[in-house]
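Single-structure report; data block below.
Excluded from the complex is one protein chain; the other protein chains are retained at their positions.
After this line comes chain A, so read on.
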Amino acid sequence: MTVTTDWRRKLNPVVRDIPPSGIRRFFDLVSEMKGVISLGVGEPDFVTPWHIRESCVYSLEKGYTHYTSNHGLLELREEIVRDMEGNYKVSYNPLNEILITVGVSEALDLAMRALLCPGDEILIPEPSYVSYAPCATLSGARPVYLKTSVENGFQVTPEMVEKAITPATKVLLLCYPNNPTGATIGRGQLLEIMEVVKQHDLIVISDEIYDKLTYTGKHTCIPSLPGMRERTILLNGFSKSYAMTGWRVGYAAGNPDFIEAMKKIHQYTALCAPITGQSAALEALKNGRSQMNNMVEHYNRRRRLALQAFEEMGLPCFEPGGAFYAFPDITGTGLTSEEFAGELLKEAKVAVVPGNAFGEQGEGFVRCAYATSVEELSEAFQRMRRFVRRRLGRGKVLTGSFGKPEPLKEGIFQTL
């Protein structure tokens, strides 16, 4: 006799009830189509610089194939500390204040699990990267959204934080430059927010994965602000700045007791980050700065092209100061963000990510990654332009400095 197990009933209800990522739903749709130009890819189009790949091959030849310390290679931790001291004048002890993780994704999960208890609240700006809220939920905590909007530059304000705080609030999560909006935040604004954080004794989880991809102004590293080093857990990694997404190397920096707590979970789950990735990351930090700067310069040039193209096609676009995403407002077309992305995909074969995949506040926008060659961008924007031209004016009237529905004259990419 065969007994069928009802797996759905057996599942942990917390996991069962987490909805799948909005991006994943869209991915299933896109993956069935051919000839699609993708602006949906949240990773550099550059392959990891050759000298980094080559150093990894060399490390394998030399037999570096074993476990590392749970904390990660000491040499890598020391190099990370030097890098942060050089960039932000923040010092950490490589022995007990740095933990190498399997990408920032693992660092984020560890930080939340080490910090949050059932019933705790964590403040998350919205629109936000798709993993933040589910990670909090998996820890048993309740995500509370700080609803940012284009009018305030998708920036969290001290008032928003103050208003959202309850006795259960424990953590404020920040990610600037931001995915999906590309928003950055100034030091002055951060100082004001940090006053509220200190006043209410909150902990900050700062995801600084896009720190090097800052085009306007200077990135402020949150632990470098007065009194913030001791109440911040900083997360960073190599995926975006060194084009190393597939290597899965990230790190956390913070208070030694807290790093120790994260390490406990890390050692019982991942044990350590892969040594090949760690070897490559070490080379990236030691000798990769000029290659990284070169890639950042390319992104910046493409950013300007993207902004110009959206202006010409009549889609108001918030000016991203960092990361590699543009977040144009598509409400003028009368379509929801899912309808826009779906129809654009079917009709023009251009993949963008619907803004609502990043939460309610992303509705009315789509995320377009410009980490793609100028040639591909050119073709994608030409297709989008034709698509948008047929629909503009069906939605709300766009006015003001942010909204410019005209002109539809000869586009910047027309000649290519």
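In this section, a contact is a pair of C-beta atoms (placed from the backbone, for glycine too) under 8 Å apart; a residue touches a chain by one contact, two chains touch by 3 or more; residues count from 1.
By definition in this document, contacts and distances are computed from a predicted model.
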UniProt protein name of the chain not shown, from "DNA-binding transcriptional regulator AsnC", "asparagine synthase (glutamine-hydrolyzing)", "siroheme decarboxylase" or "Nitrogenase iron-molybdenum cofactor biosynthesis protein NifE": "DNA-binding transcriptional regulator AsnC"
Residue in contact with the excluded chain [from A:96, A:308 or A:336]: A:308
Among A:36, A:138, A:164 or A:270, residue touching the chain not depicted: A:36
Chain not shown: contacting residue from A:15, A:47 or A:117: A:47
For chain A, the residues touching the chain missing from this view: 21, 23, 26-27, 30-31, 36, 38, 40-43, 45, 47, 129-131, 301-302, 304-305, 308, 351, 353, 374-375, 412-413, 415-416
